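For this depiction, one protein chain was excluded, whereas all remaining protein chains were kept in their positions.
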Amino acid sequence: MTESFWTRVGLRVATGFVLAFLYLPLIILVIYAFNSSRLQAWPPAGFTLHWFAEAAGNTSLREAILNSVLAGLGATAIALVLGTLAALAIHRFSFFGRETITFLFVLPIALPGVVTGIALRTTFQTAGVDFGLMTIIVGHATFCVVIAYNNVIARMRRLPRTPEEASADLGADSWTTFRRITLPSIGTALLSGGLLAFALSFDEIIVTLFTAGPGTETVPMWILGAIRRPRELPVVNVVAFVLILISTIPVYLAQRISAGSGGGRY
Amino acid sequence: MSTAANVPRASDLPPTGLRRFAAWLHAHPKAQVRLLLAGPVGWMLIAYIGSLFVLLLGAFWDKDSFTGQVKPFVWSLDAFESIVTNEVYRTVALRTIGIAAAVTVTDALLAFPIAYYMARVASPRTRGILVVAILMPLWAAYLVKVYAWRAILQGGGVLEWVLSPFNIEAPGLGQLMNSWIVLSYLWLPYMILPIYAGLERIPESLLEASADLGARNGTTFRRVVLPIVFPALVAGSIFTFSLTLGDYITPDLVSDAKFIGNVIYDNSSLGDLPLAAAFSLVPIVIMIAYLLVARRLGAFESL
Partner (left out) sequence: MRHLRIQVLLAVVALVAAACGSTGGGSAAPSLVTEIGEGEGELNLVIWAGYAESGETEGFDWVTPFEEETGCIVNATNMSDSNNGVSLIQSGEYDGISASGDATTRLIASGLVAPVDTSIFENYANVFDDLKDLPHNTVDGVNYGVPHGRGPNLLAYNTEAFAEAPTGWSAVFDGADHAGDISVYDSSIFIADAALYLKNTQPDLGITDPYQLTQEQFDAAIALLEELDANEPLYWADYADQISSYGSGDVVVGTTWPLQVNILQADGAPIEAITPEEGTTGWSDTWMMYAEAEHPNCMLMWMDHMMSPEANAQATVYFGEAATSPQACEAAEEIAAGHCEAQHADETDYWERIWYWSTPQESCADDDDATTCVTQEDWVEAWNTLRGA
């Protein structure tokens, strides 16, 4: 069906409105990134680039970025491995309990972060585990698994089984088939799933607050700390602004990749 | 695609231990499944379900009434008694569920037009740009977005400045409505994307067939598009509902009304772990019920 002219006009207007809604607070925060006064009164007092310089020189911020990147990479790696293993099992075989397992993977992302956080924290304390980067990674990986799993299994469902069967017919063992046939064909799903998992881990605050120790800080934790120090508030706006700018690259790449391989999967 | 010459034939190679194991696996699919799943399911069961179990166990433990220290393995139903008898917990739970529902409906209404536009009207190039445009706000840190809304909603903020020519005073921070607005804002991309993916999957042939059978656009939309995209809507709603149900940072920052997340967080940070653990059962039970219904409606395939 083709939508009527007026429907299309209406849709365009609605889209514009929603986009404006999505970007309004971001524009405000960009304006505040240049605000010369520390107090967040409106309208802003003046214009300055001072906060950008301060952000660049901030050592605790750099440490936080390093921690966030390491945690993100670790969590994404674990999530991709576990998610792919699960996708392979569930896609290929039918057995009792398939649906329950999918349910299990969705739970960490569906149950409130505060509950996951407290549960993990209590367990780590009980087991006497030292809090730090590892505990953060464990927390993040747990809810990132479903992202990797979803992306991989969605791709697998769209792929024909014939190349794999042909490979087996030609005498390749399971590992070779996996390495040379399956893996490349789900490669882009892994990439887009990995990017999304990394983004989720990078921005996560609630579970992280519970699983980091007193000495480790990720970027969201740094932001929480800085936002509570009124002298640092404008620097936080700068950090957010830069994050948005930098993120255009991976987001755009992910979009091109997934669009290119015949799926609109984000 | 590798040629026959490159792939080693299993029959040509010596029967090493690994090869024998691989052959055995091939003959025993159940073992393959178990091996594949051992990692992911083991992780989920131990790291996640296990820690939930430890938390909920603590809900049944007693605590010293003066020092507030938890007495492990000293059983007590005090925490549950508090929750059932004190009205405030019911108020908080109902308030949170109400706002979660409102946020879900709001986001569905806001998301649908833009998702539809992207899936059916926009050119491929515009579509790509729009997807990027919708994903980008997810990269601006959650906290910063909430603080930006604080700046907008507070007395002396942007909203008041906009309303001042009309002599209307902004409601200011502390309103329950603020939580509804900000939460709807935060989770909107999570609703747009599944709906867009769902709409995109509708084959053009189905819609053509409907038109061929004489249905007008409105009817096709109502009787073909909506039922097909409904699971995707439910999938999106899982995010908006659960994220609202557990959030405590936003209600804390833009309103004065306490949500379920606040009660759990406050009690855990103020030392009353049994109460926090006991009250955690409320969102857990709600979400599991929600997920079961959502799965029934086919949402899991549209996540």
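For clarity, chains are labelled A and B in written order, and residue numbers in each chain start from 1.
In the analysis below, contacts are C-beta pairs under 8 Å (C-beta built on N, C-alpha and C of every residue); 3 or more make two chains touch, one makes a residue touch a chain.
Note that this is a predicted model, so its numbers are computed, not measured.
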| item | value |
| --- | --- |
| Contact with the hidden chain (one of B:Arg20, B:Arg34 or B:Arg216) | B:Arg34 |
| Where the missing chain touches chain A, by residue | 37-42, 96-97, 123, 125-128, 131, 213-215, 227-233 |
| Absent chain, residues of chain B that touch it | 34, 37-38, 41-42, 45-46, 49-50, 53-54, 57, 64-70, 72-73, 82, 86-89, 91-92, 150-151, 154-157, 172-174, 252-253, 256, 258, 263, 266-272 |
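Keep this in mind: only the chains that are shown with their structure count from here on.
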| item | value |
| --- | --- |
| Mean-CA-position distance for chain B and chain A (Å) | 13 |
| Interface residues, chain A side, partner chain B - complex | 1-4, 7-8, 10-12, 14-15, 18-19, 21-26, 28-29, 32, 40-43, 81-83, 85-86, 88-89, 93, 95, 99, 101-116, 118-120, 122-123, 126, 138, 141-142, 145-146, 149-150, 163, 167, 170-176, 180, 199, 203, 205-206, 219-220, 223-224, 227, 233, 236-237, 239-240, 243-244, 247-248, 251-252, 254-256, 259, 264-266 |
| Contacting residues of chain B [partner chain A, same complex] | 1-2, 4, 7-12, 19, 22-23, 25-26, 29-30, 32-33, 36-37, 39-41, 43-45, 47-52, 54-55, 58, 110-111, 113-114, 116-118, 120-121, 124, 128, 130-145, 147-152, 156-158, 160-161, 185, 188-189, 192-193, 196-197, 200-201, 207-208, 210-211, 217, 220-221, 238, 242, 245-249, 260-261, 264-265, 268, 273, 276-277, 280, 283-284, 287-288, 290-291, 295, 300, 303 |
